[in-house]
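Quick notes on the structure that follows.
Only one protein chain is missing from this complex, and each of the others stays in its spot.
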Amino acid sequence: MALPHGASAALAGELVDAGIRVIDLGPDFRLKDARVFERWYEVEHARQDLLPLAVYGLPELYRDRIRDARLVANPGCYPTSAALALAPLVRNGMADLDFLVLDSKSGLSGAGRKTSLFSHFCEADGSVAAYAVAGQHRHTPELEQTLSDLAGRPVRVTFTPHLVPMKRGILTTAYTRTPIQDLSPLYQDFYRDEPFVQVRSEALPATGHVTGSNRCQVAPRFDPRTGRATVVSVIDNLVKGAAGQAIQNLNLMFGLDETAGLDLVPVCP
Amino acid sequence: MALPHGASAALAGELVDAGIRVIDLGPDFRLKDARVFERWYEVEHARQDLLPLAVYGLPELYRDRIRDARLVANPGCYPTSAALALAPLVRNGMADLDFLVLDSKSGLSGAGRKTSLFSHFCEADGSVAAYAVAGQHRHTPELEQTLSDLAGRPVRVTFTPHLVPMKRGILTTAYTRTPIQDLSPLYQDFYRDEPFVQVRSEALPATGHVTGSNRCQVAPRFDPRTGRATVVSVIDNLVKGAAGQAIQNLNLMFGLDETAGLDLVPVCP
Amino acid sequence: MALPHGASAALAGELVDAGIRVIDLGPDFRLKDARVFERWYEVEHARQDLLPLAVYGLPELYRDRIRDARLVANPGCYPTSAALALAPLVRNGMADLDFLVLDSKSGLSGAGRKTSLFSHFCEADGSVAAYAVAGQHRHTPELEQTLSDLAGRPVRVTFTPHLVPMKRGILTTAYTRTPIQDLSPLYQDFYRDEPFVQVRSEALPATGHVTGSNRCQVAPRFDPRTGRATVVSVIDNLVKGAAGQAIQNLNLMFGLDETAGLDLVPVCP
Partner (left out) sequence: MALPHGASAALAGELVDAGIRVIDLGPDFRLKDARVFERWYEVEHARQDLLPLAVYGLPELYRDRIRDARLVANPGCYPTSAALALAPLVRNGMADLDFLVLDSKSGLSGAGRKTSLFSHFCEADGSVAAYAVAGQHRHTPELEQTLSDLAGRPVRVTFTPHLVPMKRGILTTAYTRTPIQDLSPLYQDFYRDEPFVQVRSEALPATGHVTGSNRCQVAPRFDPRTGRATVVSVIDNLVKGAAGQAIQNLNLMFGLDETAGLDLVPVCP
């Protein structure tokens, strides 16, 4: 059942009140600051009282808190791909926080199952479009919140989502300045024990490499001409970017093997 | 006839020697500095003597020189879309030249007609891929040359090309910092008399809006939260990005109406 | 302006009453028998009085009548492709009229611009579907009417439409039994003077060969093992299957060059 933004707060709240642990796939409990939520989503937040309880459900960053959480806010698809692309650099203080650009390319399922002219096959096929450019997309404050938390200080980013003629997948190309050249070891180390994140040092990832799986592939590259890093990350927005990550969180919350039900091999071709 | 890079220098040179005016669709005469060409294309330049004659065939920037040129270097597809996206800001000194990021999304025809596994339908469909990231793509020095010329000083950019599952079209998302907020008037003014460039102030362009035509649509947007501009441009890489632009140059060289043979309506859907 | 089926009868009727010549793109005047129309379209026919005036606007079969027509019923897309595939065999008495099977594959634009779940990109992409099988599609009586007229006696066909993940184009594969083996000369002769029909004797056509043009390509093949013919025809449903054919009819009605405004080169790729 798809609810309007802001609707799950009340619903999830009732469950939490009744002592039931909740994983909310909506945005209502992702943003820690209710005023920020209300400004971006233009609805009142029905259960601000629960915000201190809510844990942001990105296991690679908040695994320990998720285990004991009563209320998990499952991340948005774009913020998942963006956070995993930049986390190793930002947490290690190796990213220029005044130079963060995130350019994401998503398949049409990211726009939901609702019919509209722009998701009509004849509009979408054979065409790439940008939308919500220049800080208009509601995932912007969510990914800024995560990166700010990693950086230890408020961070602003430029984020542009695009629609690409394919059904599934998000590829995010992240740009920053960095003082270190050899990025692979940093990323390999950061994601060493992660069951779903693969660092690709040789070939570059494509969204087709993770279709149907809960995997995220990340490829950091440094350009000595400019002193800048370009990091490419790919996920399947319907799995690691949504329901798969929810199952990953559920596994953590119930003490199950984190990969239970998620050993999905990517569909190829 | 597709020639290897570096091959058209000799061929075009013979024609120029014979007094024939040439429009070269290859890269050989695009870069003013033969050493830069040789470093990026890894072949020797056979006719460096002709480089001073060569005019870069982007009519919106070099129209007057093209009219009298004996040798026109038709621009690459990515540099066309990138230069038209940033030219108004850069020429007017309104772009932070230390913050130039160009993220381009191209259809498969940009990779040529040659068969290879990555252009196989089953590899390309349903997947987005980045390639030649972090300053590896040969169009990088070409677009830096144009932007440097516009800026009046050497400029470095970060450029990432991507392949998107569609046949034609390039969408470039350009990022910079800028002191001015109201970008549309600047762009409207810069492209006021251009027959093939449309500035879109309301809706955002998609590559499907220009398919099969020689048009370029440009949409500049400012984000007051970050003080940065995001500019989206779209072209059909096979028309404005290649053969159509060559005809536009030919029209200029022969004193014809610049739009002769090019009043192509975009194919929709 | 898209009108519901049955609505253009009244509208076109008013114009015809006023002495204005009309080309109707709707189905209202395609079927000669109002009862057949009403049975298949489930609406009342508002202007049965005009049916004797109406000429079926397939120039390759009814060119002379179209020239003087006051009211032209522009054919449906499937019936255009099917009639042109079988006309040479049927008119020459070379088709087994008890063995006529028409299997058509259409792009999504054939289903119109209206949004619905089945035309959502995520439903349509990567999937082929049959619909209205076993005599359910409303174009069935229309193509039976044309083939009956060509045969000189009532004819029944089996027709199956399919939706294919592409924007434009119809490929019809037509099957019949035939006593003659060498089909190309028959087809070459039948379409000798047609500006928009090409008979392909060597390579087989694909819809991509006619995209964006008013062309129809037809390839008849005989199988000596079975004594049956397979004829493949392709059109662009939005041009020869709709608006292009309307212009062709208009040219005929006004004594213009039949190809005026229609010398469109197929878009490739």
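Letters A, B and C mark the chains as written, and numbering starts fresh at 1 in each.
Heads up, the rule we're going with is that a residue touches a chain if its C-beta (ideal position, glycine included) is under 8 Å from a C-beta of that chain, and two chains touch if they have at least 3 such contacts.
Remember, it's a predicted structure, so these values are computed and weren't measured experimentally.
Asker: Mind giving the shown chains that are in contact with the missing chain?
Answerer: Taking every chain of the complex into account, the missing one touches A, B, C.
Asker: For the chain that's not shown, point to the residue among C:153, C:192 or C:225 touching it.
Answerer: Spelled out, the listed residue whose C-beta touches the missing chain is C:225.
Asker: Can you tell me which of C:21, C:91 or C:162 touches the chain that was removed from the display?
Answerer: C:162
Asker: Since one chain isn't shown, list which residues of chain C touch it in the complete complex.
Answerer: Counting over the whole complex, chain C touches the hidden chain at residues 99, 101, 103, 105, 107, 122-123, 125-131, 133-135, 156-158, 160, 162, 164-169, 171, 173, 175, 204-209, 211, 219, 221-226, 228-230, 232, 234, 269.
Asker: Quickly run down the residues of chain A that touch the omitted chain.
Answerer: 109, 125-126, 167-168, 211-212, 267, 269
Asker: Tell me where the left-out chain touches chain B, residue by residue.
Answerer: Residues of chain B in contact with the hidden chain: 107-109, 113, 115-117, 119-122, 124-126, 165-167.
As a working rule, only the chains that are shown with their structure count from here on.
Asker: Using each chain's Cα centroid, which is most distant from the centroid of chain A?
Answerer: It is C whose centre lies farthest from that of chain A.
Asker: Give, as an integer number of Å, the spacing between the C-alpha centres of chain B and chain A.
Answerer: Using C-alpha averages as centres, the distance is 33 Å.
Asker: Please tell me the distance, in whole Å, between the geometric centres of chain A and chain C computed from their C-alpha atoms.
Answerer: 49
Asker: Averaged over CA atoms, how far is the centre of chain B from the centre of chain C? Could you give it in whole Å?
Answerer: That pair's centroid distance is 42 Å.
Asker: Enumerate the residues of chain C that touch no fewer than two other chains.
Answerer: Correct list: 109, 125-126, 167.
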